[in-house]
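Of the protein chains in this complex, all but one are displayed in their positions.
== chain A ==
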Amino acid sequence: MSVRALWIISYERGESVVVRFSRRYPTVEQRVKCMAGSLYVSVPEDGTVLQLLLTELGLSDSDKPYVALRDDCLHQQRSPALELHVEGPSGGVLWPVLVISQGPLILACLAMVDAPADPRPPLASLFSVSQGLSLLAGLQAFLCGSGSKPDREGLASRLAMMPSILLQICPLGTPLDIPQPGASSASAMPTPAGTQKQPAWKTGVHRGRAVVNVALTEMVRSMQYGNRNRQDLWDVYGTVTCKCEVEGVLPNVTVTLTLPPNGSPLMDVLVHPCVSSLDASVLTAMSVEDCDSSAFSGPYKFPFSPPLEPFRLCSYTSQVPVPPILGTYQLKNDDNQLRITVSLKLHESVRNSFEYCEAHLPFFNRDQMGSVDVKVSSGQLEVSKEKNLLVWVLGQKFPKSREVSLEGSVSFSGEFPGPTDPLCTDLTAYIKLYFRVPDLTLSGCCVDQHSVQVYSSAKPRIVTSRELLSSEYFIWNSTGTAPVSSGHMML
């Protein structure tokens, strides 16, 4: 249940690839040597590992269109664990190498196999795999910080902290914890000696005014085709994030999620490990099977003892009866022009008060836009600087009719070719919507201030909030072929 070695690699297209940090665990290696016997393959030096890893990831020799070792179709990389083929007299296959990459960072570790090596045990039976994945994910979150792309200096300084981080979380190859994002808050105090054991995931106790903050964020995804043969798809997933400043070593807090009457049940509920108990009915509904109308639909109670830092208490998915914005998109080739017709309709159940709402109409595999002769019934239209994207800014409100439309034509006569995309050729094109509606959830799920219970001496201040955000909200041109996005619509 340990890892043999760990690598952090920075990789940027066109720039050099460097092992920024590596760590080996010789005592784990000693165990592996003993278990694997004659099948033991030692871990090569960093330079070699880097080369092998890049080949496996298909990143080596990026200037060559075909490299047999890298591109062989026999080589089916379809699990989170890679094989590294080490050459030479002491060579062999190093497995399982777990890899997580995000932006310019590649994190990899070699997990220990604590089962007889021949025949190779299934990945799912190796405990070290999930441990390794958790460790890598934790390190990634730490190194990348809040943004998706870490800044150079921030990354360098966090890499410099790696030795001391590993001293705490993985001193000898067995992962014990993941790095805590943002060191312990200022109000954290060392624990008073007492009889209650302090949770290992809590660095101290909170002192001061008790505040509980519960934020509910729902994301809505949609694929609309405007085609009778293709069913439109939409779904919702939500997360409940908490920040609890409550006194005590192991204070008890309960957050309850409620749905409106005849709301569809929350599905695929996942909870943070600090949730101390769960009712079986909370977990029953799942998106992969047909929904049972008589199913449990709340209230969903989550009793927990909070850590000091903000955390994601739970997440869920939900199937709502209608999408918040229903749209149609039609393109027609007309000489050298493209005739565009768009209409968007805001559903009546949705509060007409956006923080922002924009529709993006990108055009790929064409020249830059020349003349744009387009009228909108509401909002403003902007042409991007690169002249390959129309941005329709709808602002904070739809008009009273809750319907807006865009009509006109665009010619592509610019000097330079615009961006390419292998998917969006000919009339295959989409509109992507970006919007945020404060104080709304589509599922109707909410956290009532009064339902948050805190068992502590001081009466806490309780703040709750909710919001709806768009995510991958696509409306496809109904006159072109649109890609299939889910099996359910076909089967």
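As a convention for this text, contacts are C-beta pairs under 8 Å (C-beta built on N, C-alpha and C of every residue); 3 or more make two chains touch, one makes a residue touch a chain; residues count from 1.
Note that in this section contacts and distances are computed from a predicted model.
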Omitted chain, identified by the protein name its UniProt record gives, among "GPI transamidase component GAA1", "AP-5 complex subunit beta-1", "Trafficking protein particle complex subunit 2-like protein" or "mRNA export factor GLE1": "AP-5 complex subunit beta-1"
Which residue of A:178, A:253, A:320 or A:394 touches the chain not shown here: A:178
Candidates A:58, A:208 or A:321 - the one touching the absent chain: A:58
Contact with the hidden chain (one of A:99, A:139 or A:253): A:99
Contact with the hidden chain (one of A:153, A:289 or A:415): A:289
Interface with the unshown chain - residue positions in chain A: 1-2, 19, 22-27, 29-31, 33-35, 37, 45-47, 58, 62, 65-66, 68, 70-80, 88-89, 98-100, 114-116, 121-125, 127, 129-131, 133-137, 163-164, 167-168, 171-178, 190-191, 193-203, 219, 221, 237, 239, 250, 267-273, 275-280, 282-284, 286-289, 312, 314-315, 317, 365, 420, 422-423, 425, 471, 483-488, 490-491
